[in-house]
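Shown next, in C-alpha cells, is the structure this report addresses.
Only a single protein chain was left out; the remaining protein chains are all shown in position.
Think of it as A and B in the order they're written, each chain with its own count starting at 1.
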Amino acid sequence: MSIEVRNVSKHFGAFTALGGVSLKVETGRLTALLGPSGSGKTTLLRIIAGLEFPDPAADPGAGQVLFHGEDVSQVSAGKRGVGFVFQHYALFKHMTVAENIAFGLTVRPRRLRPARPEIARRVNELLRLVQLEKLGGRLPDQLSGGQRQRVALARALAMEPKVLLLDEPFGALDAQVRKEMRSWLRSLHERLHVTTVFVTHDQEEALELADEVVVMNRAKIEQVGTPQEVYDRPVSPFVIEFLGNVNRLAAGSGKLRPPDADVLYVRPHDVDLQRGPGSTHSLRARVLHVFSAGSYGRVTLERLDNGEHFEAEVARDRLRELDLQQGEEVAAMFRHVRLFPRGQFYEADVRDGRLTEASSDAAPTHGAGEHI
Amino acid sequence: MAGTVSTLAYVAKPRQRRSLGDPWWVRAALIGTSLLFVAVFVVAPLAVVFTEALRKGWQAYFAAFADSDARAAIRLTLLAAGIAVPLNLVFGLAASWAIAKFEFRGKALLITLIELPFAVSPVIAGLVYVLLFGAQGWLGPYLDTGNHPWLGPWINAHDLQIIFAVPGIVLATVFVTFPFVARELIPLMQAQGRDEELAALTLGATGWQTFCRITLPNVKWGLFYGVVLCNARAMGEFGAVSVLSGHIRGETNTIPLHVEILYNEYNLQAAFAVASLLTLLALVTLVLKNLVEWRHRRVLEAAAAAELRQFAT
Partner (left out) sequence: MPARPHRNVLPGFGLSLGFTLAYLGVIVLIPLVALFARAAGLSWHDFLAAVWSPRVVASYELTFGASFLAALFNVPFGVMLAWVLVRYEFPGRKVVDALVDLPFALPTAVAGIALTAIYAKNGWFGQWLEPLGIKVAYTSLGVWVALTFIGLPFVVRTVQPVLEELEPELEEAAATLGATRGQAFRRIILPALRPAILTGFALAFARAVGEYGSVIFIAGNRPMHTEITPLLIVTKLEQYDYRGATALAAVMLLGSFGLLLLVQLVQRHYARPGRA
C-alpha cells in the first residue's frame, strides 16, 4: 500500500516539529527517514501511524495522510492497519512473548476474532518467522535486546499490516547485534514486501538498508532519493555533511575560487595525494598524521595557504607506495568537489578544472566551464 | 503532607553498599545510635500496645471485642472505609490516567491540589463539613426539613443527617484519605510512559481494553499498596472523624473513637486491646509495602540481568 503525506505541519507549543512536509512512499518499498534528532523524522512517522495528528490546515488539501490514495487523516491508529514498532519496543511487560504477539488478535471484536487454535497457530508461525520458536513462554524482561526487537516486530506483523513503521528499530541495540538485525530485517522485507518506513539517525544504516532515503533537517525534507543518489548527488550542504565524511574547505583563497561560493566540499576518498609540485589545480599541503590501520589509510593534512586541516582517504597500496612522512609537503588533488552557491549544485572535476552546474536530476546543464 | 513519603515509583537500583572506608567504630556508633533512636521512638510504642493489651491475659484481650459497642465501632469503621476506599480508588485511577498520560495546562497545580488534604489538619477537615452541612452552614438550611417543602419529606423519610452522624464520618474519611491512591499511581504511571498504551492502540485495542489489559496490570502493585495504605488511614482516622462524630456509643463511634472512650474511662487494657487491632493493620500495611517494593525491584533487576546477558553473548 502506498503512503502519501500532503503538506503536513506539526507544532509542539513554540517548537516546530514539521513545517509543511510532503512525501510519497511507493508500495512495497523500504524507506528510511534519516536525520539528526529534532529533525521531525519521528513525528512524521507517528503522524503516518496515527499516533500524532497534524496541525489543522486551512487549505483543504493540506495536512492529509493518504493510504493508497484514501484519506486516513481522521482514522485512529488502531483502524489504520499499520504495524508500529516502538523505539524501546513497548512490549507488554506482564505478558509472555506469545501473549504479546497474540494481543492484536485477541482484542478484536468477538465476531472478527480468530478461534483460539487459529491464534495459537498464527503465533507459532510468527515465532518461527522471527526465529524465537522456543521463547514463546518467556517474559520480555527475560529476553535480550535483539530478541525483544524481534518480538515487537512479530507483534506488529500479527495483524497483517499493510504498512510497517519502525521508530529507530536498532537504536537500542549494541553495535554487533545491530549489524545482524539490519541484514535480517532486509531479508524479512524481501520475503514479505510490506511497505516499510523506518526512522534512523544512523546514515550508514539508512544507506545500507533502504530502497529510498528521505533526509530530514529542521522540520523539513532536504532530499529524497536512492541511497546512491543522496550520497553522490547531495542537494544541500546539510545532506553532504550528514551523509558520510566530508572535508569542508574555505573557497575563495588561493586557486580555489568558484563562482559565489565560499565553501567547497570534498569527500576524503576524492582526495588524491602526490609528491612534487602537482598541477595548477592542486593544493599544497603538509602531512600532519598518517593512520594506516584498516582497509584505507587516512591522512590528516594542513593546507599551506590558510592552515585548514583536511583528510584524505588513500588505498593501502597507494599509501605504501607514497610512504608519506610526517611534516612532508605534498600536492592534494580533488577528483570531485561540490559547491552550493545560491542553492545550486555544482560538481567540479578538478583534474581538468571544469565546474559543472548540475540540476537535481543530475543532468549537466549549461557548461559553465570555469577554472578554479 | 505525606507528599514525598512512601511512594513506590522510586525503585532503588541494585545497591552498591560501599562503606567507603568508614572506620568500624564510626559504623558501629552510627548504627548503634540509629537503632537506639528507632527503638525509643518506634519500637517502644509498638511494644507497649501489645504489652498493655495482654496485661490481663488472652481472655481479657478477647473480651474487649465481645463488647457490643466495640463490635458496632468495628462495623462502622468497616462501613466508612468500605465507602471511602472505593471512591478514592476510582478517583485515583481517573486522576492518574489524566495526569500521567496527557499533557495539559495547570497540571502542576492540579497535582498540588490533589495533595492539599495532606496539608490540612484533620481537625480542620472535620470542621469544613460542619460549616457546610451544619445548621448555620451553607447547605445546612437545605437539610432543614422546615425550609424545604419538597425535599423535606424525603429527608425526613430517609432520616438524613450528615454531621454528627454516619454520613459525616464517611465524608471526613473520604477527605483525609483522598490523595493516597492517586499519590501512588501518578508517579508510577508517569514513569511507565505511554508507549505500551499506544502500542495496544495500534494493535487495534479499544480504550477500555487498553486500560484494563495494559495499564491496570502494569500498575497493579502500586495500586494495591495505595489501596492498602488508603484503607489503613481510613480505618485509623481520628481527628476529622472525632469532629464529625456524635460520639454516641454503639452508633457513631469508629474504632479509634472507641479507643479514646475506653482510655478516658481508664479501661486501659480494653483500650489497648482494641488499639492493637489497628496496630496489626498498620503492621500488615508495612509488610505489604515492602513486599510490593520487593516485587518492583525484582522486575527491575530481571531487566538489568537481561541486559547483562545481552552484553555477554
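Annotations
Basically, a residue touches a chain if its C-beta (ideal position, glycine included) is under 8 Å from a C-beta of that chain, and two chains touch if they have at least 3 such contacts.
Keep in mind that what you see is a predicted model, and the values were worked out from it rather than measured.
Listed by label, the shown chains that the missing chain touches in the whole complex are A, B.
Touch with the chain omitted from the figure is made, among A:G35, A:G50, A:G83 or A:G225, by A:G50.
As for the chain not pictured, it touches subunit B at residues 1-6, 10, 12-13, 15-22, 26-27, 30-31, 33-35, 37-38, 40-46, 48-49, 52, 87, 90-91, 93-95, 97-99, 101-102, 104, 110, 112-124, 127-132, 134, 136-138, 171, 174-175, 178, 194, 197-198, 201, 206-207, 210-211, 229, 232-233, 235-239, 242-243, 256-257, 259-260, 263, 268, 271-272, 275, 278-279, 282-283, 285-287, 289-290. Residues 50-57, 63, 73-74, 76-77 of subunit A touch the missing chain (whole complex, contact as defined above).
Please note the rule applied: only the chains that are shown with their structure count from here on.
Subunit A and subunit B, compared by their mean Cα positions, are separated by 52 Å. By the touch criterion given at the top, residues 195-196, 198-206, 209, 213-214, 217-218, 299, 302-303, 306-307, 309-311, 313 of subunit B touch subunit A in their complex.
Put simply, subunit A touches subunit B in their complex at residues 49-51, 76-80, 82-84, 86, 88, 90-94, 103-104, 107-108, 139, 141-146, 155-156, 158-159, 174, 177.
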